[in-house]
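A single protein chain has been omitted; all remaining protein chains appear in their positions.
For clarity, chains are labelled A and B in written order, and residue numbers in each chain start from 1.
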Amino acid sequence: MIRYFRTRQAALTPLLLLMPAIVTMLFVVALPLVFSLWTSLTPYRLTRPETIEVFIGIRNYVRIFTDDDFWAAFGRTILFLAIALNVEFLLGLGIALLINKITWGQRTLRTIMMFPMMFSPILVGFQFKFIFNDNIGILNNALQSLGITDQAIPWLVDGRLAMFSIIFAEVWMSTSVFAILLLAGLFAMPRDPLEAARVDGCNAWQVFRHITLPFIMPFAFIAMTIRSLDVARAYDIVQVMTDGGPAGRTELIWTMLARVGYENARMGQANAMAYVSTILSVAFTYFFFTKLIAARRYMGGAE
Amino acid sequence: MSAISLSKVVKAYGKLEVVHGIDLQIAHNEFVVLVGPSGCGKSTTLRMIAGLEDITDGDIRIGDRLVNDLPPRKRNISMVFQNYALYPHMNVRDNLGFGLKIAGQPPRVIEERVMEAAEILGISELLERIPAELSGGQRQRVAMGRAIVRHPEAFLFDEPLSNLDAKLRVQMRTEIKKLHHKVKTTVVYVTHDQVEAMTLADRIVIMKDGYIEQVGTPMDVFNHPVNTFVAGFIGSPPMNLIPARIAGDAVVLSDDVAVPVPDRLKAHVSDGMAVTAGIRPDDMTPVGHGIHDTDQMAAVELTVELAELLGTETLIYSHLAGHEVQGKMFDPRDVAEGETLEFRIALDKLHLFDAQTGRSVRAG
Partner (left out) sequence: MSRALKRQLRAIGLWVATFVLMVIMCVPGLWVVLSAFRPNREILAKPPIWIPENPTLNNFAKIFGIGDAQVAIPVLSYFWNSMVIAMTSTIIALFIGMAGGYAFARFRFRFKNSIFLGLMLFRAVPGIALSLPVFILWSRMGLIDTQMGLIIVYVSLNVPFTIWLIDGFFRQIPISLSEAAQVDGCTRWQAFWKIEFPLARSGIAAAGVFAFLTSWNEFALASQLTRSTDSKTLPVGLMDFTAQFTIDWAGMCAMAVIIIVPALILTFLVQKHLIAGLTFGGVKG
């Protein structure tokens, strides 16, 4: 009897320890998500509170899925993420390899790299709004002073340039995540397989392609997972830099749902959009997290 | 009364049973070594004695107390871990005194006991260092020191030497033996290394797949292995095991190789019985290069396939009745590969196992 009790207790300990975390997440995230799901099935407007009780089925979803503007914002979001993440990964890899080669001041460089990561996204947005400003921005100012151009380049006013500018800001802020984790991977890399490959006749590219890259991929997945947890930080940047403009050319799904929900007060429809964006983020995180788990498994074999 | 007693102890993780109801009595001040290949359940058994694993069924007693449901701290034992488990943030003195401090001993007593333990282990100069500043051997000593300061009822050692290099391992082995002579206490020691087991143990417990295969003194398990597993596990190089058949008074290894059944085993075998013949390399020696002074010898001819020179002896690899065997040449001379030598097998050292059960024919 006593033994039975003890084993039961041992099985309960971890659940007891996890209870506060689970309760918090259920109360602050899961519960609102359920509520959000309900709201997305109503024509709820902030200005007319009673509308939250009207059930309209999936009409909000039908409406946003037949709305070209929504699809444009959705596609733009995917494009934005695809470009930003790929550039961040490649740039991060390049930076990691570069710093790995440097023998002097390595740690200082690594510390400097951490800083953009810790910047408030709203601050990054503001900073680049300031720098890219066509009139008083330091970038145009410098380009003109150097005689590269004599006109003010409308960085945030032209649709394409504005998209470029927000991607630039996003990449500036987040490349460090990749660089730092990939660098940690390179530091952790054992010498033996590298030397074995070289003895086996691999050239520098082959060594990188077949030995180094597979070894640091798990670290890339960690970075991807961490990044995927807060891709929506881009909302802050876009919000302050362009607020979706000019003429909706940088409207992402996040800025769109904020506009519909808070400015137009159409909470029902906004919640439907929020659900789409949530599924997007969750799918994204799930994908990289399972990749990370899979990569972990073969890392375990190498040890 | 035993110092530690296990009766019908079972360990299962969910449906997977890893220790199958083992019984073991350990006497006061006895040095018992649990040995076996990895996964045999020896470490699990030790951890159950320590209280670090719950037991699924059966009883464990330490002294006269039933400890089944006692947490480790109430069992009055101490343990040396494979990776030493020294507290990295404490210096050697605090590491040694930690258990006493937790027990609420006055500082004077702690100091006294720490000094005593440090003295015994020769680490008095290291007391102010932290573990990171110690060599492997020194860490090992501190770990043992931490075990002895508390004057526990028993020491448990979990593969304590496996992280040391070969030379240090031999050295620490002797020190553990000496320590046991100095600090008379019950010891349960786990290792996968049968040499360690042979050199340290008062009694060896050989385990495999969660069962105890044999318990006995080192000489006992060496000279009288109860089955082919023990025969192959204890002794290095391992015993040659060759399938054979009993025909009258002969052990027939193959059509052209047969040796007589030794007198002492005659009563245990029957005509036509399928057996496994066990011959230790030390007992199969070229004429004039043996160590046995006996008349009961059988002669076989072996062709040298490979000779390993070890200095005082040469290990000879060959085939006997179609099976790879090793013989030993003591006081060696040069031998060439392909050379055929006449070997003598010491019949009073010949082992016979029932081919079906693997058990020694003497064990019945």
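Just so it is clear, contacts are C-beta pairs under 8 Å (C-beta built on N, C-alpha and C of every residue); 3 or more make two chains touch, one makes a residue touch a chain.
Just so it is clear, the structure is predicted and the values come from calculations on it, not from any experiment.
Chemist: Considering all chains of the complex, which shown ones does the missing chain contact?
Modeler: Across the whole assembly, the hidden chain touches A, B.
Chemist: From the listed residues A:56, A:72, A:87 or A:109, report the one that touches the chain absent from this view.
Modeler: A:109
Chemist: Out of A:41, A:64, A:131 or A:207, which residue would touch the omitted chain in the full complex?
Modeler: Hidden-chain contact among the options goes to A:131.
Chemist: Identify the residues of chain A touching the omitted chain, counting contacts across the whole complex.
Modeler: 11, 13-15, 17-18, 20-22, 24-25, 27-33, 35-36, 39, 52, 95, 98-99, 101-102, 109-123, 126-128, 130-131, 136, 138, 141-142, 144-145, 172, 176, 180-181, 184-185, 188, 218-219, 221-222, 225-226, 228-233, 235-236, 239-240, 254, 257-258, 261-262, 267, 270-271, 273-275, 277-278, 281-282, 284-286, 289, 292-293, 296-297, 299-300
Chemist: Where does chain B touch the missing chain, residue by residue?
Modeler: Missing-chain contacts on chain B: residues 50-52, 71-73, 75, 77-79, 81-83, 85, 87-89, 98-99, 102-103, 146, 150, 156.
The criterion applied here is as follows: only the chains that are shown with their structure count from here on.
Chemist: Roughly how far is chain A from chain B, centre to centre by C-alpha average, rounded to an integer in Å?
Modeler: Distance between chain centres, rounded to whole Å: 57 Å.
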